[in-house]
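Of the protein chains in this complex, one is absent; all others appear in place.
What follows is chain A.
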């Protein structure tokens, strides 16, 4: 299996085309003030989105956040209550699904059970202006793309789940849509297959150059797959950006908590100087420094957030401004890293992730149960959040 998908920087670098285009061209897909209400329930609430050509864009959120409804409006299965949807400069809002240059890969794959793999892939082509041999060529090309050429005469129930997923992808790509929508494309696969398929999807996207919009509840999947992603909650878009931007610079408690794990502390601003804010955090039992955000004033209540891997653990008091003392309450050894749960004097428990970069024996590790330890972090790694 391929290496674990944790190196976010490397993944972003895999989208040179999207990055280059982002600078020049107008947005390929524009969602303007789209709202969808079902009776008194608002599923999607004034969403604005701009997506560039050739991007893999993820809509990320928990169940009921409105991501699937937004996807279904892009496909044409739901009409927006308000707002408009443009694809490649054309207004799509009032077009039925069968007149949009958009195809969708369904979460259940929705393969036609009474047709062979080949017929499934060919289905969309019968409405296109093509000769029979062009159609046959396209089907062959698509099956080769997803490595299913040997299975063309099987029925959907005669192939495995992973193969069905690839048939669904080939079928959705066969018409060469301007936009491909993927509804939880990997949710039905087991973990091992999911990782392999992620890279396969990216590879296919790169080969075809089709713009992808992916709906997912899995933050790791969204971060690995996408060039940019939007975090949704209660029908609203909370933040849009690259995986790095959303992970390292979340704009709200909700986004910070949804993507990855994080420690939150109630705090008060004491002082702001240049780009460093001094913050009183009684739960940490210390006054610490953090990178300032615009619009802070002394006395203002604020949330201080620190990701577990940004904390350093040591036995002696470290140099620098942000040193906190505590006691090891729990310790989990995962091999490549360890998770510590540190109890602070205030009673709060804080998580730390520490990479085991040196090979050490059972009795030589940095800290053990009940040990008194010091924690520290770089001011630039601490996140301040207004809400």
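Things to note:
One rule holds in what follows: a contact is a pair of C-beta atoms (placed from the backbone, for glycine too) under 8 Å apart; a residue touches a chain by one contact, two chains touch by 3 or more; residues count from 1.
The criterion applied here is as follows: contacts and distances are computed from a predicted model.
From the set "Glycosyl transferase family 8", "ABC transporter permease subunit", "Indolepyruvate ferredoxin oxidoreductase beta subunit" or "Imidazole glycerol phosphate synthase subunit HisH", the protein name that UniProt assigns to the chain left out of the figure is "ABC transporter permease subunit". Which of A:36, A:52, A:138 or A:175 touches the hidden chain is settled by the complete complex: it is A:175. Which of A:124, A:185, A:308 or A:326 touches the hidden chain is settled by the complete complex: it is A:124. Of the candidate positions A:48, A:90, A:134 or A:158, contact with the unshown chain belongs to A:158.
Within the full complex, the residue among A:114, A:191 or A:359 touching the omitted chain is A:114. Residues of chain A in contact with the chain left out of this view: 75-77, 96-98, 102-104, 106-108, 110-114, 123-124, 126-128, 155, 157-160, 162-163, 171-172, 175.
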